[in-house]
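Mind having a look at this structure? Questions to follow.
One protein chain is absent from this view; the other protein chains keep their places.
Let's turn to chain A:
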Amino acid sequence: MSLITLAAPTPHAAPRSGFLWRLLRRPSGVVGLLLLAAIIAVAASAPLLYPDDPLDMVAQPFLWPGQDAAYPLGTDMMGRDIASGIFHGARVSLLIGAVAASVSLLIGTATGALAGYYGGRTDAALMRVTELFQTIPPFLFALAIVAILQPSIPTITLAIGITAWPSLARLVRAEVLKLRNGELVQASIALGAGDLRIIVLHILPNTLAPIIVSASILVASAILTESSLAFLGLGDPNVVSWGGMVGAGREVLRTDWYIATLPGLAIVVAVLALNLLGDGLNDALDPKGERRA
């Protein structure tokens, strides 16, 4: 076990504070971070502001936004409070986005690191599996898994997680290959370090920048995939989800377009926030970006 933690909050850890500063100096980083913080605040405050089940019928249907002060965003065709749905939907989106992205991150990083580090047959075998996954359109793949396993939050998360990792695996593999034959790894081997220690301590921390950037994009695409699944009726029927709300509102799109549009905007904001954050992270983590700023 390594006793050395990677995050070393020492007073000398200049790169860390410098990193946050670099992120905050970029408009995309600031806006992305603020939007994401707002969405997290919305998700966190949902049970306080709207303690009742967002799927309950609370008022007359088709209340337009602003028509009734008690329901600022109106109600849908079943008389459900749209504001409550968006608040509670944020929880579902963030939960599925974060967990599914973590699953992808785990599979993708492990596959890419092992393939890149060991090379040869290990690499060939792992990359064939990766290519196999890449030949199937990820969304259709996720759709099929959810359809077979019955839609629920765990199955949806799993389906998104195990279909989204191949591109990350390729990215990590390329980064690891670059370091694998470098002097750092050679020097570590010469000092008697084992494979696992080299990968965990010397290689992965040095590939962190692209991994962090793609993590934010992975969360965004997981939220999109979940919404799409819910839109097609393959969301968890017991929880409210932005995609599900859009799907339900689709039927009355011509007359009461706000029912589909408001949760749709929520999806746009969430995905935009994560993409902007990814952009900002990319610039902030790239040492060569310093000159462009």
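Quick note on the criterion: a residue touches a chain if its C-beta (ideal position, glycine included) is under 8 Å from a C-beta of that chain, and two chains touch if they have at least 3 such contacts; residues count from 1.
Going forward, contacts and distances are computed from a predicted model.
Chemist: Which protein name, taken from UniProt, belongs to the chain you can't see among "ABC transporter ATP-binding protein", "KipI antagonist", "Potassium-transporting ATPase KdpC subunit" or "cytochrome-c oxidase"?
Modeler: "ABC transporter ATP-binding protein"
Chemist: In the whole complex, not just what's shown, which of A:57, A:106, A:125 or A:187 touches the removed chain?
Modeler: In the complete complex, the chain left out is touched by residue A:187.
Chemist: What residues on chain A make contact with the chain left out of this view?
Modeler: Touching the missing chain: residues 2-4, 6, 8, 10-15, 181-184, 186-194, 197, 201-202, 205-206, 208.
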